[in-house]
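A protein chain is absent from this complex, but the other protein chains hold their places.
Per-chain numbering from 1; labels A, B and C assigned in written order.
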Amino acid sequence: MENLVYIALFAPFASSMFAALFGMSPRQTFVGIVASSLLFISFVASAILAYHVYSTGTSIHVTMMEWISAGDLTIPFGFLVDQVSVTMMTVVTLVSTVVHIYSIGYMDHDKSFNRFFSYLSAFVFSMMILVMSDNFAGLFIGWEGVGVCSWLLIGFWYHKEDVTREENPSISPSWAANEAFIVNRIADLGMLVGIFIIYWNVGSLQYDVVFADLPNLSSSVLNAAALALFIGAMGKSAQFPLHTWLTDAMEGPTPVSALIHAATMVTAGVFLVIRANPIFSMTPEVSFFIAALGTFVAFFAASMALVNRDLKRIIAFSTLSQLGYMFAAAGLGAYWIALFHLAAHAFFKALLFLGAGNVMHAMDDELDIFKMGGLKKAMKWTYIYMGLASLALAGIPVFAGFFSKDAIIETAFNEGTYVLWAILVITAGMTAFYSFRQVFLTFHGDERYKEAGIHPHEMYKFVLIAMSPLAVLAVIAGFFMGGFQEFVTKLLPNYEMSHHTHELIWYLTAIVLVFAIGGIWLAYKKYAKGLKRDEKLENSFVYKLLANQYYIPNFYEAFITKPYAMISEMMWKNVDMKIVDATVDGIAKLIYKSGDGSRKMQTGNLSNYLNWMAIGAVLLLVVAALSAMLG
Amino acid sequence: MIGLSHYLIVSALIFSIGLIGVLRRRNLLMLFFATEVMLNAVNIAFAAISHYYNDLAGQMFAFFIIAIAASEVAVGLGLLIVLYKKYGTLDLDDLASMKG
Amino acid sequence: MYEIVAFYLFSALTIGLFLVTVLSKNVLYAMTSLAAGMVLISGFFFILGADFLGAVQLVAYVGAIMALYSFAMMFFDATRDIKEKNTNPALVFLLGGLSAVVLVLMFAAPIHSDAIQALYPMHEGVGNAQDVGIILFTKYLVPFEVAALMLLVAMISGIILAGKKMDQSLTEDMSADDEILTQKDEK
Partner (left out) sequence: MDNILSVLVFFPAIAGLLGFVVHKDSARAYGITVAAIEFFLSLWLWFSFDSANAGMQFVEMIPLIPDFGVSYYIGVDGISLFIIIMAALMTLIGMMSMSVTKNIKNMIITLLFLEMTMIGVFVALDAIIFYLFWELSLVPMLYIIGAWGGPLRVYASIKFFLYTFAGSLIMLVGMLFVAYVYHNLTGVWSFAITDWYALVLPVDYQLWLFAAFFFGFAIKVPMFPFHTWLPYAHGQAPTIGSVILAAVLLKMGTYGFVRFSLPMFPDASVMMITPIAVIAIIMIIYTAMVAYAQKDIKQVIAYSSVSHMGIIMLGIFAMNAEGIGGSVFQMLSHGIVSGALFMLVGVIYDRRHTKLMSEFGGLASVMPKYAVIFGIMLMAAVGLPLTIGFVGEFLVLLGFYQISPIMTILAGTSIIIGAIYMLAVYKKSFFGPITNEANKTLKDLDRKETWSLVPLVLIVIWLGIYPKPVLEPIDNSVKAMLVFMDEKAITQEAKDMIRVAKSSKGGV
């Protein structure tokens, strides 16, 4: 079993290194094939491990070697395969494998094909470290590793030029990449502080040691640690106010969006909260804050998705919104539900993104859904996939999203947090609306793309086949909910609805369904027949507010980015040059000037010298006399 | 009765006169004269102290001072002559060639 | 009694004469008053019982040094008044006065302490010249010889500086000599 752990972990690494060997040479299809096969091996290993953990109920703990050891601190490279991590491993490797195969088709024409696979596999490796590590420092390695890979992949098309925010809200891939990295770093500082708090209070960073020692810690320490760790999670999972990078990250190639910015990396924050659930369950205030923030983000992101015209950005907002759901569940203590939604969401959201990638591919990288329409004829399979994924996302029964999202909404009701419940229900309606608005605008109605002279075509067959596992899972994943609960609650605290909620469950489901179907119906009514633009609505304040993401990016630019640059400039030119350096030079000048000044004493006239000598002699005599008198 | 302090005061006064000369004079020869005045002032002090303390060391010092003064004059006057031949003047204001 | 009279007389005269030395514009007056002041100083020495020193003062200072000065004066134009521009007479007198005050203070200070032990006491009943002679040729023999040597060196250097090649510049390049000679030959 230990070997399997290493295979699961290092197969992506091998894949990355292999692709890197050809990183600077022109496109070679076999690189993609080898990378995909290695990822598949990793998936198989993960699946076997999952089965092992499921069947035996025991976790596998391996320690590869010691990493850092200084003072009393010892951090090993240790890997833990238990119910939680094996779930994540399976999900990550499965989605990754699909995305890798998908990328062979999608990146077909890109000259940096090999480089892309190198980055993508490196990302999977980092993600595996993140989920498999048995300590917080190892988690942090993966945490930063995925950050870097995300930076590399968002900025994959680095050669694109910066444009204004009006032209492209993300400015340029390299700009978006830097934004993502820096915003994540802000959160990483929180994460580091959390690690420090844990270390100085527990003396170790191993999960088992830390969790065993938690009852001995004071509540303020626990609160601080929980809050700091959650700040870390906020960055990775793009929670408000660190959310702006996620939509800008859509500048990366679409497979990247599917893998990193939908299925895996952004859920790392949720994973952290689930992993560290003993800490969070002991800090109800912080947990409630998480739930409240999650609910807010769910609504907030969904509202922005309502009016967006960019295919990928809509999905990105929906990802943000679903992450909010997950945090709501985790914050309310329903860790296993959060994990389940995480997995289900990974499947249907990746599917949705890959479908969007197909559309993009067909539309020559056009992303404005107002310029699409009627694509279902040309792209039947993509239409079906995206339709399924949207149904799952909207939470229509039998699809995966129904079970997971409904459970979260019920949890909110069950906990008695009715405000959160109400917001989540409304958000469910909004989710249904925007996801079907997108489906209808893209695939139904009049064929607006013809104006631009685009001839859409379906994606390669093997790509479509590769996507099928995700489609299947998007449909059926929900049926495994019971089994999943039984599986993960061996590790995670079980969360059961109260008797009262149980009685009301049909009503609750019905309410959510009414909202969801209402959303779909509204979208159908408005967009299925074709695009009728409403000038008045589009010029209204609310519409503009939403379309501009509440002007938050502009706010950040005006109040953080620009002042920072300005202060830096001022620090350099005014403080460093004019004060600090000028002081040093001033001292040097003073010495130089005093020398220059005293040079004038050197008149060459003996008489003057004698005068000076006399002055000196008198002074010395006075000093001698005084000291003689005083001493 | 004339005490040591009388002599010392006279010595100090003469010394100061010499000092004034040194400071005031611009002519090198006159400067030499002024230094002689100062040397003599010191000699008086030495002799007086020697007398009042019954110690010959003071006289010895005065004696050597005279010897040094003699050598100084011999060499110094030689130099003055050389200077005068070269520049035609002994005025310090005209001899300021070492201006920094 | 005569001692007091002599002291005040000498004091007033020396101070006056030296003031003339320092303030006079005429070199001859200055030198003459200086020589006179020196003579009067030897008077102090005699009052103080330092007979030998007084004699030396007369012989060396008035006799030798002043004679040197007089000879040296022959090289300079002594008849003209010396024109000096005094930039800051106030400073000069201030410094002079100050140093006088300070010196008086300092000289006066040790007098009040009588813990001074004579190093080479004078001997009762022995003449000053004998006393001086004894010490000079015992304790101060080496300095005395060194002083003699120094005087010799000074004498030689004085002669060389003042006397060598009186018709030529000493500071200019010596190769000029050859040029002068060749020029002479050409003539």
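Everything that follows uses one rule, which is that a contact is a pair of C-beta atoms (placed from the backbone, for glycine too) under 8 Å apart; a residue touches a chain by one contact, two chains touch by 3 or more.
Small disclaimer: the values here were computed from a predicted structure and weren't measured.
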item: Touched by the hidden chain, restricted to displayed chains; value: A
item: Options A:192, A:249 or A:274, residue touching the unrepresented chain; value: A:192
item: Absent-chain contact - pick from A:105, A:145, A:269 or A:429; value: A:145
item: Candidates A:78, A:155, A:401 or A:478 - the one touching the absent chain; value: A:155
item: Options A:71, A:215 or A:482, residue touching the unrepresented chain; value: A:71
item: Residue in contact with the excluded chain [from A:21, A:542 or A:580]; value: A:580
item: Missing-partner contacts on subunit A, residue numbers; value: 23-24, 65-73, 137, 140-141, 144-145, 148, 151, 155, 158-162, 172, 174-175, 178, 181-182, 185-186, 188-189, 192-193, 195-197, 199-200, 564-565, 567-569, 571-573, 575-576, 580-581, 583-584, 588
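The working rule: only the chains that are shown with their structure count from here on.
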item: Overall pattern in which the protein chains touch one another (line/ring/star/complete/other); value: complete
item: Interface with more contacting C-beta pairs, comparing B-C to A-B; value: B-C
item: Whole-Å gap between the CA centroids of subunit A and subunit C; value: 99
item: Junction residues of subunit A, two or more chains touched; value: 611, 614
item: Residue list for subunit B, restricted to those that touch at least two other chains; value: 19, 23, 25-26, 93
item: Footprint of subunit C on subunit A - complex, ascending; value: 611, 614-615, 617-618, 621-622, 624-625, 628-629
item: Subunit B-facing residues of subunit A, complex; value: 599-607, 610-611, 614
item: Interface residues, subunit C side, partner subunit B - complex; value: 3-4, 7, 11, 14-15, 18-19, 21-23, 27, 30-31, 34, 37-38, 41, 44-45, 48-50, 52-53, 56-57, 60-61, 64-65, 68-69, 72-73, 75-76, 82-86, 89, 91-93, 95-97, 99-100, 103-104, 107-108, 111, 116, 118-122, 131-132, 135-136, 140, 143, 147, 150-151, 153-155, 157-162, 169-171
